[in-house]
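Missing here is one protein chain; the remaining ones are kept as they sit in the complex.
For subunit A:
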Amino acid sequence: MNWLLANFPQTWELTTAHLYLSLVPTVIGVVLALGLGLIFGNRPRSRAVITSIASAVFTIPSLALFVVIPSLIGTQILDPLNVLIALSLYSSSLLVRTVFDALDAVAPEVLSAAEALGYSPARRRVFVDLPLALGPLAAGTRVAAVTNVSLVSVGAVIGVGGLGQLFVSGYQRNYPDQILAGIIMILILALILDRLIAVGARLATPWLHQGATAKSSTNNAPRNPSISTGANTEGVSS
């Protein structure tokens, strides 16, 4: 803890870099997954292809992906772009499944009602399906964001890792305090992002939280396999 307090300016700089490296892929992941989900949600064949590609991408270890990307697209091995691209791929793979499932879960009566009111298919997708899918999407986004915060640090071994650089330099200098400071900052960052997305989603979906607030999460997905977040129990990992 002493190290953290004494070196706060340096840590702060690494923290903002870390935040950038984890937030940008999360946002790209949400946008890509939503786009794919809205366009291909009703096309079973393309959907099956996308789902299997996504689960294969998800299986690739992050360190492997970080070092393979340069030889695929010609970037330098130390380029932050490698980490941004790898994490965006993970986030969109994780979220595209969530988006498909969330769109499926929209009640058919609601869709029929929207059609009866004269919504065109495209307009219905954006103004009816999308808002109703926001709850599960937010749960998936929380998982993606927290996973990214953790994975960015692996990038430190190839020179791009925000707070992960504290692990590398702490290890090389035999200085546990510095590593501990990095772990603490990463956990705090993950917790803050997780809460911010949860609160933002709550504000954006007031209809989910009228009445019994504490029960809302269990009501949404009573038989969901994963515990807190509604996404799958597997995850990308370092």
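The working rule: a contact is a pair of C-beta atoms (placed from the backbone, for glycine too) under 8 Å apart; a residue touches a chain by one contact, two chains touch by 3 or more; residues count from 1.
FYI, contacts and distances are computed from a predicted model.
The complex includes a chain that is not drawn, and of the options "NADH-quinone oxidoreductase subunit N", "ABC transporter permease", "ABC-2 type transport system ATP-binding protein" or "ATP synthase gamma chain" the UniProt name matching it is "ABC transporter permease". Contact with the chain not shown here comes from a single listed residue; of A:I50, A:V99, A:V143 or A:V160, that residue is A:V143.
Between the chain not shown and the residues A:V24, A:L38, A:L63 or A:L134, the one that touches is A:L63. Considering the complete assembly, subunit A touches the hidden chain via residues 55-56, 59-65, 67-68, 70-71, 77, 142-143, 146-147, 149-150, 153-154, 156-158, 161, 163-164, 166-168, 170-171, 174-176, 179-180, 182-183, 186-187, 189-191, 194, 223-229, 232-238.
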